[in-house]
Each structure stands twice: as structure tokens, then as C-alpha cells.
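A single protein chain has been omitted; all remaining protein chains appear in their positions.
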Amino acid sequence: MEEYKNANMRIINSGPLAPFRKWASKWSLWPCHFITSCCGVELAHAFAAGYDGERLGTLNMGISRQSNYIIIEGTITRKMARALQFVWGQMPDPKFVNVIGACGERGGIFWNSYNITHPSDIVPVDFFIPGCPITPEALLRGVRATQDKIVGIDRKTIEFKRVELPFEKQLEERMVPTSPKLFAPTPLIKVDVKREVDWGKELEDNLKNKLEGLYESITITGKSSIAIKTTQENLKEVAQKLREQMKLDHVKSVNVIEVPHERKFIVEYIISSYTEEELMPVLVTVFVEIGLKDPKIESLTSIWESANYSEREMHEFFGVLFDGNKGMGKKFILAPDTPDLPLRKEFKIPEERYVFEKDMPLDELMVPIEPPKDLYIPISEEFIEEAYDNDEIVVPIGPHHAGSGHLRVTFRIKGDIIVEAIPEPGFVHRSMEKLAENRLYIQNVPLFERLAINDPVNMNLGYVRTLENALGIEVPERAQYLRTIMAELSRIEAFYYDSGIFSLFFGHTTGFMYSMAIREMVIEVLMGMTGSRSGPSFLVPGGIRRDISDDVLKLTDNLTFAIHKRMKKFEDIFVYNPVTIARAKGVGVLTKADAIRCGIVGPFLRASGVNYDIRKIAPYEAYDKLDWEVTTGDDGDCLGRFLGRLAEIKESVRIIKQAVDAVRSIKGPILSADILGEYKEAASDIKGNFFRVFGNLVLPKGEWTTITEAGRGTLLFSIISDGESNVPYRVRVISPCWMNLRGFMEALKGARYADFWAVYGSFGYFPPEADR
Amino acid sequence: MIDINAVISMMMNNQVDIPLLQPLLKPMLEMPLVGYLIALVLWKPFFVLILMPGFATLGIMLLILPWIERKMVGRMQWRVGPREISPHTRGIIQLLADSLRFLFQEVIIHKDAHRSYFLQFPFLYFIPVLLPLLFINAGTAGNPLVPIVSDYGLQLMVALICLMPVFILGVGWASNNRFAFIGTVREAFLYFAYEIPFIIVVLAMIVLYGTSNTVGVVNAQSGVWWGIIQNPLAALTFFIAMVMATARLPFEIPEADQEVSFGPFVEYSGIAFGLAYVMGYEKMYVLSALMTMLFLGGGSGPVIPGLGELSYAIWFVLKTLIVLVVMANLRGVYPRYRLDQALKIGWGAMLILALVAVAWSLVMGVIL
Amino acid sequence: MKKVATPEYDIKDKLKYHVSALSTAAKEVVMPLNITTHYPRERRKWPDCFRGYILFDPERCISCFECSFVCPANAIWMKEAPSGRYYPTLDYGKCIFCHFCVDSCPGGALRSTKIHDVAYKNMDEMFTHTEEMIEPPEIIREDEGYVEYEIDKEDLTLKRTKGKDKLIVDVAPSQGVPMVSLCIDRGSCIACKVCEKVCESGAVSSLLDEAKMIIKMKIDSEKCTGCGLCVKECSMQILRLVRRE
Partner (left out) sequence: MRMATETGVAIGESEWEVKVPAKKLKNKLHFENLKAVVMDTGLCSRCLTCVSICPSGLIVTAEDNVDFPDYEERCLDCGACVRVCPRYDYKPLSGLGDYIEFIAGQSKRFKGQDGAMATELIVSAIDMGMIDRGLFVDRDERWMTGIFHVQDAEQLGVLTLGGTKYTFANVLPELKKAVMFTKRGVGVVGTPCMVSGIRKLQQEFPVFRERVKLVVGLFCTENFHYEEVSRYLQEKGVDFSKLVKTDITKGKFIATMTDEEVKFKVKELEEILPGGCNVCTDFTAVESDASVGSVGSAKGFSTVVVRAENAKKVINYIREKRTAEFGEAKPEELDFLIGHKKKREENIKRD
């Protein structure tokens, strides 16, 4: 690696024209932005109106041949590592590499994931920029450092002053404490723990009649959640009945729980309904227990298409064979060289270390990872053969492509029409579910925030609410309102990121810049509240970390007025631009039936005409106290999806305005006393007691499932706790984008090649969120 | 054998006269060789073709225009564009740095490419770009500034311009890459979509002016009766056709970088890409020059005292620049049409407009 | 419930919207709503609560390991100082700036700065020893001024000020609830002295009385910092943290 770097510098310094070479290279670093993960969001800001990296002559290119500079944004998964090798190899010399974000350095929060690699093992990295995610200023600092390096200025960007530590009385040689994590021995795992709630009697009876003799037990496991235990043989029939007679028309989550000491898998489908008004908030869990040896179960894809990809995922993670699903036995999310069945309990990931021994070599700080050697061809030969026989061409898009983030879609195109689109997610699969099983409950708060760093608060809220439901904690009113404000701000952020990408996909850079400028305003406010641009791990079980001052609330209030001016301009120049309308209208139509069948969620579902918004049907935080409306549409095409979200954002602004007005008059604690226990002083600011309050959370026994309306739709967290360990036994995350992927592919059928980007943008597909 | 004096006198009789420089030039012209040189430089055809608005101006344009574009689009987008390289001159030398960097960078020719063509086409491309300038008339009614006076000037120019896409097709074919192919095919489709209205419009103007001699064309737009006023429809169609022909947004379909990542040029790197990158701008320049000549009255404008005929050339370049800037700034306003939509526009609206323009010209021709 | 319909454009609307788009663009060219921060020459002024690089104050540290335990990225490893006590080291190659550690620190030994724009040449530099975390570090400052985003009811405006923005904010160090460790079941004590060995403040002491063959265990509640390590480590789980009266 070192010699590569030197080689580049040698090229720069060679020949009589060296001064020109240096000058030219310095001022014309064109990054082939290697969007891999969260940090891509901040990169967008660094090159958008807020900071405008183009001032420094760095023009974002996105095509490897013409660029001479890679900015690697965060996690490089085992799949992505191959793309990285490709892209770096295709760039003409001399070329330079920066890594931004902790994930790309020593792994960051994903340091012990089974699916990441270290870019420094793959390409010669010139500069590492810390942060998670980094700030745009830090990114530009990296650019400056590279420029300095090119012209031969060698200076450290940060100089630490060493101060000798005070000598005190010598304590004699002592023991070091052990890990704070507690794993209960042979825990008892039950997904249907009965709970006494005054709900669901008639539903229970109804189910009992409908499923006469097909179920083993039907248990009410909490408010609006009910569990049906059945057998392998009856599963399909049960599903059939539920689908036809109960109108439970989509699968929210497919989950497998391995209980090695009981030699069994628990396979559960969490299903719900989009058509039955009163069943909408209900989560029905259908589960079976199957043996550990060659586990096999009948796939329910034929009944619920929405289960398709999740089944494939579970098959890949646990080796459970879903008989009848086409994707069995194929790689879907994982790379060929990631360990098999990674979510099995016997597969262990590196443990935390808390003590830095004397004169320990520094490379022990990093988990050694073998970078992938082989280069990996996704498309099967016969697939190509077949395509050519039918006089179609095969076009793979991504993972590194100016127009697709880190998703690979393989098209079969006849003329200009897409015949078939085969998705290949998993380029940002950072194995969150596995990591969560090995961390304290509170440590998972920042982890799950990294699902979608451009919609951080909602991700945060989803997880925290799950913990609160499990612990039965009531959040103080002031905190509720503040959380609502933040969640809506984050919703706006999410939308404007997506619309920026949407307009960029249409080659409309102005729309992108305007969106990012509006995000910049929102971020300013969020930063005032939380202290972090886009990684505020600010929500904690029971409330928020600290109270928010009135002048920040004033700022928020101003924002709700000021934002409209720039939104208007954005609409004038992009949204209602005739070309945009022409490109997006009537393209990628998802009919209501299709939308439900594919189980898509959130604004995209509403755009297809389903009135389903969790904030209304199962209100949380302060949403039921505020006056707002759900927005739906009937067209279900790209434009409908986009305008629907736009209208939703205007509602969000309304919500924020009301919430700010309300919260000013509400004084009081922002952390609930139930969770604080005896640390009552922390009621308005957790500072100083964080670990003592949250460090040893233990959830009650059973499964805890909560759905939240995130920026892009339903976010489902399902935590299985054994009631004794202070780490979750299993966490299942179903992110909106993951659920939307199926519908996304459905919408592509019959569209034109160029429409892929319209559909992509209209779904706001954010791969890190989908791949988890 | 050629009589050198005859040649010199021929030149001397056809000089660009710049009153300001006369006192300076007089003595120089007396001198031997230097005199010949000056004579050559100031010889109208040579001056127009090589200096202004010819190759030299084109070269400067290629360096300045992208900068102007980036700065103006930057302003449009609430940011600043290139700056830090020379803060006080607002980073005007940014393009110099870029082109130098391209020059010094490795040129990769991947093993599947058709090596010779892959390298030749970007260079060959200059021929159809530069030849049309032979017939450009930068002068005004009465005193033309034109290298070659030909009765078929316009036809020749159009013919040469219509040659350009062939080279782009060649480029795409040579680089033998999936995206290059797609981009090339798109280019080919567009080609027919815009060429026909384009030619018809030029035809309309020929009908209107009653001549296809570039001198005659400019003469026909004396005073304020510019072509754009005589036949606005034609002007509009011509402009749209121009935007399509140079693949600018909203018609940046062949080299849509999100969709086909620079289409034909996807495999080009280093100076080869540098050339491919300026292709578009060269074409823009030539077409804008043509538009200036056809619709904006060539170099007509108030004589700048002291510059004499040179001022016409300056007006001409200024008008061209305005057209260029307007074209460039469309990038900030419009997204990209889909291919089929662009074709629809080309074969539908534009063709109709063009035909209407012809009719209009006929009517005008009858009236006048 | 609000229905959103996608607009139907006829030729008239098309023209209208073409014009509006063009005019908007033209307006922006003439008088742009520029919001750019010219970074190397000027910085954005972050709020004081901004979570950046972390400083450490050994005087206030009680070596409770809580920062290390709570760190989601396991970036904080405790290192033994010459005095025999354990102090945190921070690896910016892992740190995600969630500042759980800062919020956890019961003694307020960790505090935040607004430093965040740093680029390292190699990863070894990213590991920060305890000695380096005490004094605020020097970073390259090319800025002559700073920009503040001011959002009023109309619009976002940029307020530019000459001079360098102060990156080291002085906030009052936090103080956790004072706790003390006590034994709640003397009978089950096996006098393994783990509590003594793990105690960072030397509050736990044991004294062997040869004659009576007994060990006197003692927790000096004056010295006890309530770090809770003994409570955590006691193999019989007979110690508890309770509020200091």
C-alpha cells in the first residue's frame, strides 16, 4: 500500500513539468465519490450549497475513468470491497484516496461486524477523517490535506500536547473489572408470553373459531398484539385462512429465533392488514417451532408475496429452508466469502476489550480482517445466455454507478423496456441484528440510528419506543412533545435528502442543491437541540438526554415560517417543472392491489391509495394531541409518490409549529421517574448518571414488537428478551426501505430503462436502511 | 510560379483596417518579412479564420465558457462555484488547471477497445468542428468579414455540422462498452430527431433571405431587421435544435451521467476525455456562431471608435457568447427528458414548427 | 384525510411553468440566496453543545470504567497510569461522537470541545493516549472569520463575523449522584478481597487478625467514590451502591 502512495507522488513530482503537474492536480481533484454508507449524506452536504466543495476545484464526478480521487464514505462491506477494488483500479494515475467516517478506519460502531472490511487493506489510503458521520468541514479538511500533500507540504492537522499524568500514592497491583454484559445461562425464550390487557377477547375467539383445530395456542401478548402457535403441517392452511377470512393481507416481518439449548428454531411471521380498518394496528404473530437439524418449513410467499425477500434473508442468516421460495440456496445479501449462517448463536463475533495493556501494539485495536481476494460476478451465465437468445441485453447497474447508490440491479432490457429487474441488496449490510445481540440495550441506540443517518431521530425513536413498551415506561409530556418535534424535523430531513437524490437522478443539480440547502437549515436546528449534525443519539428510554432551551425552540418556530420560502423556490424550479412532470407522471405505477401484495409501506403505500399511517392508527408521542392530516393519493406513480411526500412534509411543518407552541407552556422533567430510579436529580439532564441509569436495563421476558412511522414508512423493531440478560437475545429490524424493495422491483416491470431512476428516486430507496 | 508581390498586394487590398493601430502598423508594413507577416495576419480571411471569431477565439472560449457556466449555475444554486484556486479573480483559471490535469493524467485504453479508432476519433472530431468556420461571416451588412465567399456557404456549413454526430457514434463504437453503446444509440436516435428540423429551418432562412451566401445572409439583416425578428419561429426551432444537437440539458440524453455515465465517453480518461469533454463546447460555439449569423445579424452593431472593422468581429463574438451562456444556463433550470420524449418533441413539435417557419418565410418573402 | 392528485398539464400550463422555472432561475442569478460557508477561510459556528473531540481531566476521574463500558463502539480502553490507576484512552478510529461517555462520567472528568475537522495520515495517530487528552490540541486554523446561520421568520441569513471562533467551550463539569458502596449480607462474604483489589480509590481495606483467625473488611465511606466496581465484581453479589446520606 505504501509504495502505491509513493508511486503516485513520484508521478506528480517527475519531469521538468512537475510544478505544473502539482498545481494542476492540487486544484483539480475530481472525486469519484464512492457512496457506500451513511457518510454519503454528509458528503452530499459538503458538495452542496452549504459548503460547496467545488470552490476547491473538487468537482464530483462519480465515474471512475475521469476522476483522480476517491472519497470512501464509511463502511466497506465484503461485497462492496470488490467494487472498491474495481473502481480504484479503473482510475488513471496519479490518484488519491481519502476515507471518511469511523467505519472505514477501525470499523467504528461496526468494529466487530462479520461483514465489513478495512479499506486500508484494500486501497492505499492517504487520509483518514474521524467522525460518525463526519462533518462537511472535516471532509473539506481532508481535501485540503490532500492538496497540501500534493504540493509537498507535510504538516499534521492536529497536534496533541502531552501532559504527564500526576503521580499519586501507588496502588498495589489490582484486578481489572470484567465485562458489564450478562448472559443468562440457557435462557427461556418465549415469543408468546401472556399479558393481561383488556383487549382482543373477541378477536381471540374469532381466531379460535376460524382456525378450529389448526392452532396449538392463541395468546394475547399485549395491547393489539396476538400470537398464534401452530405446527409445521398446518402453517400454510392457517396462513390461507388468515389471508382469506381475516383479511390479514401483508407480512410485516419474518423472523427466526434460534434456541440452541432447546434444539429448536422459532419461525414467526408477523402479519397485519391494510384493508380492515380495525385490524390495521393489530400485529398477529404466527409462529411454529422446528427442530435444529436440517430445518425446513413451507414458504408462505405464495400467500403473502411481501414475505419473499425476508424469507430469503432469514434463509441466508439461519439456514432455515423455506420450501417453495425461488431464492433458496442463492446468495442474496451476503457476499460469497462472508461466514455462513452468521446469525446462529454458535457463530461468535469478537468480544469487547476494556483495558489497554502496557506496551500493547496498536494494531491490536483493530479486528484483523482478511480482505476479499476473488472478484465476484453476480449474474449467472445462463441468465445472460437466455437474455441474448430472446434478443435482450443485460445491463447491471451499480453498486458503483453515478445513478445508483449501493444497490445492484440487473436488468434484462428489450429495446428500451425493462423485461426483468433482479435486485441484489446487501452492499451495506453491516449485520446490525448480530451486533445488537452482543451489546447492552443502551449501546444499541446509536447502532440502530445508523440505519438511516438522514432520518436519524425516527430510527432512534423506533428502537427507544420498543424498550419503553417493554419496560412499561410513560414518557413525560414535555419529552413527548420534544420527541415529536425532532421526529418531524428528521422526517423533513429524510424527504429532502430523497428529493435531492431524485432531482439528481434527473440530472437536475439545482433541485439537489436546493434540497440540501433546506436540509442545512433543518440540521442547524437539530444541531442546536442535540449537538450533532446527523447522528444525534438523543432519545433514550424514558425521554431525551437533556432539556432543550427556549431559544432553540424559538429557532425551531422561526424555521417553520422560514422554510416555506425556499420550499417554494424548490417547487418552482424542480417539482412543477414541466420536464419533471413529464418524466415522473404515469411512470412506475403501483396499483393499490400490487402495493398491498408487495407490502410496501409509508408514504409510498399511501400514494397508492391506502390510508395507513401509524401516527394515526396507533398514535404515539404527541401525535394524537396535535391537529394534522394523513395524505394519500390515487395514482401510485412516481409523481404521486413524490408529491404525496411533499404534501406530508407540509403537514410535518404544521405539526412542528403546533408542538413548539404547546411545549413552551409545558414545564417539567424530560426523563421519566420510573427509569431514573433513585437518580432523581437527572430528571432534566442525564449528564453524569447515564451509565448508572441505562447501563443495566433488563427487558421483561418475551417478545416486544413495536411499529413506528419513520420518514420512509413503517419501522418495525422486534426484541426478544429472556428477562435476565442485559443484552437482547435477538433483535429483528424491518426497515421501511427493506419492505419497499419488493414494490420497487414490481414498479420497474415494463418501465423504460431511463425510468429506473425515476422509480428509484420516487421510492427514496436508501440502501443502508434497507440492508441494515 | 507564384508572384509573391501579387499575393502581398492581394492581401494588402483586403486588410482588416483598425484605425487605432494604423500609425503603429504603417512603419512595420514597410519592413520586409515582418511586413509580410502583419499583412498575412491582418488579411481578412486569415484574420477571421484564425484569430477572430476563428480558432483562437474558440480556444479562449473553451477555457472561459465552462467557467462562466459553472459560476452562473453556481449562483443559481445558492453557492459560488470554482473559487479558491484564485480567490481574487474568482477562480477564472479553474479550467486551465482541469485541462492541465487531464493532460498530465494517464490515458487508459482498456483491452476491449478498438485501439486506433479509440484514439483517433477525438482528434478527427476537430475537422467537422473547425471547417464550418471557413464560411462564417463575422461582418455586417456592407462590409463582410468572411474567409471564403461561396454561394453555397450555408449548405456547406450545415453539411459539415451534420457530420459531427458520426464521430460521436464512432467514439462510442470504439470504446466497446455497454453504456457507451446505449449512449451511442441514443445519440443516433436524437441525431435524426433534430437534424431534420434543423435543416428545414436553415432552408427557411435561405428562402427568406433569398440567398445561401453567408455574405448575402448578413446583408439581408440590415438595421434592426435581424433574422430573429423576421422569423422568430425559425429562431426558436433553431435554438431548440441547437440544444439537442449539443446534448445540453434538458436533452442531455446520450451522455446522461446518472443513466449511462457519459455514454460514449465512459471509457475515456486523461487528455482523451479532455478532448471529448470540449467536443460539446466546440460544437456549441460553432452552432451559436451560425445562429448569430443567421438570426442575430452577424457582427452588426455600432462601430466602436478606433477599432473599425474589428468592432464587428467583437460584436459577433459577444452575440455568440450570449447565445452560449443562455444555452449553458439551461443546465440549472431543466431536468433531463427521456429519450422517447425527446424524440417525440423532435419529430413532433419541432418538425411542425420548422414547417410553419418555412411557410412564414415564404409569406414574408412574398410580402417583401 | 387529504388527497393529493398529480397535476394535468395542458399546453398553457406547460408554458406557464416553463416561464416560472426560467424566471426563478433568472432571479437567483441576479440576487442569489447564497448560503455557502467558505470553509477553509471561515468556519460555521457550531452551537456550544456540539459534540466534538473529548478532553479529559485526571483530577476529576474516579476510574469507574463507565465510559469504557458504555462506549457503543468500544473506542475507549482504560490504560494504567504511573500512579497505578486506570484512565481512559480514546481511539478516534472508532469513536462515533455519541458522547455517551461524557454523559456517563460521574465525576465530570470528560468534557466536549468543538474540534471536529481533522485528517490523519495513518491510523496509529488516531489512537489518543490519556496524556494527549488533557490539554486542548492545536488544529490547523485557516479561518479568519466564522459564519452563523440566523433563521428568522423570513428566511435563513448568514451572519459573518471576523475573528476566530472559540472551539474550547467551558461548561460546568457534571456531577453524578453521590453513591457509596455497602455490604448487605456480611454472612456470605468469603473475604476474597476482590473488592479491595478492584477498588480504585483504596477505600476498601481488609485486615487479617491472626489470633482470632478473622479478616476485618472495611469500606471507608469517606474515601469511597461510589464507582461501583466492587459491587460489580463481588463474586457473591453482596455489595450494593446506595445514595450517600
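A few comments on the model shown:
Order as written gives the chain letters A, B and C; numbering starts at 1 within each chain.
Here is the rule we use: a contact is a pair of C-beta atoms (placed from the backbone, for glycine too) under 8 Å apart; a residue touches a chain by one contact, two chains touch by 3 or more.
These figures come from a predicted structure and were not determined experimentally.
Within the full complex, the chain left out of the display contacts the shown chains A, C.
Within the set A:152, A:586, A:677 or A:700, the residue that contacts the chain not displayed is A:677.
Seen across the whole complex, the unshown chain contacts chain A at 182, 184-188, 190, 261-263, 677-679, 692-693, 695-698, 724.
Counting the whole complex, the residues of chain C in touch with the unshown chain are 179-180, 182-194, 197, 208, 212-221, 228, 231-232, 235-242.
FYI, only the chains that are shown with their structure count from here on.
For chain B, the chain whose average C-alpha position is most distant is C.
A comparison of C-alpha centroids places A closest to the centre of the full protein.
Centre to centre, using the average C-alpha position, chain A and chain B are separated by 49 Å.
A separation of 23 Å divides the Cα centre of chain A from that of chain C.
Averaging Cα coordinates per chain places chain B and chain C 59 Å apart.
Among all residues of chain C, those that touch two or more other chains are 21, 25, 28, 33-36, 38, 40. Residues of chain B found to touch two or more other chains are 76-80, 83-84, 332-334. Listing the residues of chain B that touch chain A in their complex gives 70, 73-74, 76-85, 91, 94, 97-98, 100-101, 103-108, 178, 182, 249-250, 252, 256-259, 261-262, 266-270, 273, 331-341. Chain contact summary for the complex, chain C toward chain B: residues 21-22, 25, 28-29, 32-36, 38, 40. Across the interface of their complex, chain B is touched by residues 17, 20-21, 23-28, 48-49, 52, 54-57, 59, 62-63, 65-66, 68, 90, 92-94, 393, 395, 401-403, 416, 503-511, 513-514, 517, 573-574, 577, 579-580, 582-583, 752-757 of chain A.
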